[in-house]
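Only a single protein chain was left out; the remaining protein chains are all shown in position.
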Amino acid sequence: MDFNLTREQQMIKKMIKEFAAAEVAPIAEYLDAEAEFPKETVAKLGELGVMGMPFPEEYGGAGADYIAYIMAVEELSKVCASHGVIVQTHNALCCWPIFTYGTEEQKRKYLPDLLSGKKLGAFGLTEPNAGTDAAMQQTKAEDKGDHWLINGSKIFISGGGIAEVYVIMAMTDKSKGTKGISAFIVEKGMPGFSRGKKENKMGIRGSIAAELVFEDCIVPKENLLGELGKGFKVAMTSLDVGRLGIAAQALGIAQGAFDQTVAYMKQRKQFGKTLDKFQALAFEMADMKTRIDSSRLLLYYACNRRQKGLPSTVEAAQAKLACSETAMYVTTKAVQFHGGYGYIKDYPVERMMRDAKITEIYEGTSEVMKMVISGDIFK
Amino acid sequence: MKIIVCVKQVPDTNEVKIDPVKGTLIREGVPSILNHDDANALEEALKIKDENPDTHITVITMGPPQAKEMLQECIAMGADDAVLLSDRALGGSDTWATSNALAAGIRKLGEYDIIFTGRQAIDGDTAQVGPQLAEKLKLPQVTYVREFAMDEGMITVKRALENGYEVLKLKTPCVLTAIKELNCPRYMSVRGIYKAAKFDIKVWNAADIGVDLAKVGLDASPTNVYKSFTPAKKGKGVIVEGDTAKEIADGFISDLKKKHII
Partner (left out) sequence: MAIQVIKEKCKGCTLCVKACPFNAIEMIDRLAVINEKCTVCNQCIPACKFDAIIKTEETKKGPVDLSAYKDVWVFTEQREGKLMNVALELLGEGHRISREIGSDTKVCAVLVGGNVDHLIDELYAYGADLVYVASDPLLERYTTDGYAKVITDSIKEYKPEIVLFGATHIGRDLAPRIAARLDTGLTADCTRLDVNTGNYIDYLDQYTTMNTKDMDRNDGNKNLKQTRPAFGGNLMATIVCPTHRPQMSTVRPGVMDKLEKMQGRKGARVDLKPDLKQDDFFVEVVEVVKAAKQMVSLTEAQIVCSGGRGLGDASGFELIKKLASAVGGVVGASRAAVDSGWIDHCHQVGQTGTTVKPKIYFACGISGAIQHLAGMQTSDIIVAINKNPEAPIFEVADYGLVGDLFKIIPEIITQWDKE
């Protein structure tokens, strides 16, 4: 058992921390206010190799390990959770399924541009009537001999309209339930594929969520990803990876809000002393730190299992549950400790509290995480 | 084209605090970093390499074994090779002794076209090693370089002055010291980091570089620290007394002048 970071991981942490402080922190408030996608910083992250971290160099990846990748998401999320989820969705939900299930031709075609960050990737599973109950897919893909014809819509799609490559789930055989779902690679610009409504969100406002609309969308035959009828597996295993990233995002938000609060408490005076001198508050900070650190251990443990190729579905669910609930708990306290100043936009904890909430919802709600964990207990 | 970049690992002096009670330095938790001006020096070399891929960049430093970490970071930014001069015999060197050691290390490296250094290190702020290294290697120097261009071995630089700049021309080989206006240093890249962590950094001791032991280290250094201390604590603020605006401004400005603040 070794709790020390490797030299690579130390350097990744340092590099992302420097990048986040210089490039991301100054624009975080603006992105939130304007709900604008940070195109320029994402392009820079691509040049540095962050948009293709845990993938081999032969496809244009950076050849990093999972813990290093997770640390990158965590460090970015400390200052801006939108950046965290942009990196995470792209890596885990688009690059990963193509790398894992794609044919050699598909990998050669799509990965170099995705992993170098030249193109952004997205993932489409959720529908208006198929949220947690993902098997209720209504989007259909029909085999038209020389192409697939897709009809339907997807909602709340991170990067929708901005991404250029999408991994999309659609029913190829309704009668078979989840075994009738297949995955497809759909490109921006394919006939019949368009972006619908852009959502006005509570948090992570720099990450765009939009509806995707498929109206007689023509997708080439060779763009089926994985085997016919195995789309549900593609989606679920991708989400296993994605949960690690969301946990990292949540952890970063929690740590960022915690650090802000420490600095504020050392500065803010009431009753003639700074806030850190009030034991009732200091003890709560001790609780917060303990929850952050224990969540981090769960997360790194889950990543370590994935890195070693061991089963990690349950561990990833535990990590996401712990990290996201910690994020909500810590950011709520952080706002509380800032008092009235915490409720206004002068201090970033207000944004962090709004950003934190989604981590308990997307890529599987906390309730779904508990289904996974309890299912394992009573199997 | 061969470029040597001299770098130094320094404590991030922005993070240093003074104990308000004891008046002593609090160094705990202060991170070690690549000196800022040296990052500009490395960046300029990397920009040359971006344009001319056959350029070879070696970073060199003198310091304790921990300085390897900073050299790894230079490799992760894009340098090709790294050398650490490390030996108890080199410890405590002042700028003169440091330039002797660096000159010996650079001679061992062999041929080069340009040596870039940072103007100064943030822990010592002397700005002396660059010119002294140039002198020991008998090379022309330009300090305070804020713009650099090269054409067929002829270098044109702008050297910052307090109230403007000079345009200077010189040939390689030469020593150039960089200031932050020169460029904006790049970040380490993920691939660079994975290469750097496994990179075999050369570590040379005094014998390896064949330096005369009478010219390096604490005892050989012409200068040494006689005393060191922390400045007196900043006193509590004062309300400047005066009946008229003129008197108040007078009192304030004469105090600033008395204290050589202006």
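Note that the chains are named A and B in the order they appear, and that numbering of residues resets to 1 at the start of each chain.
Going forward, a contact is a pair of C-beta atoms (placed from the backbone, for glycine too) under 8 Å apart; a residue touches a chain by one contact, two chains touch by 3 or more.
Worth saying up front: this structure is predicted, and the values here are computed from it rather than measured.
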item: In the full complex, displayed partners of the excluded chain; value: A, B
item: Contact partner of the left-out chain, one of B:Leu90, B:Ala104, B:Leu182 or B:Ile201; value: B:Leu90
item: Subunit A residues touching the omitted chain (full complex); value: 29, 267-268, 341, 345-347
item: Subunit B residues touching the omitted chain (full complex); value: 11, 13-14, 16-18, 23-28, 32, 63-64, 86-88, 90-92, 94-96, 99, 122-132, 134-136, 140-144, 156, 159-171, 174, 218-219, 221-234, 237-240, 244-246, 248-250, 252-253, 255, 260-262
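By our rule, only the chains that are shown with their structure count from here on.
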item: Centre distance in Å when subunit A and subunit B are each reduced to the mean of their C-alpha atoms; value: 40
item: Interface residues, subunit A side, partner subunit B - complex; value: 6-8, 11-12, 14-15, 18-19, 47-50, 53, 57, 62-64, 68
item: Touching residues on subunit B, where the partner in the complex is subunit A; value: 69, 72-73, 76, 187-191, 193-194, 196-197
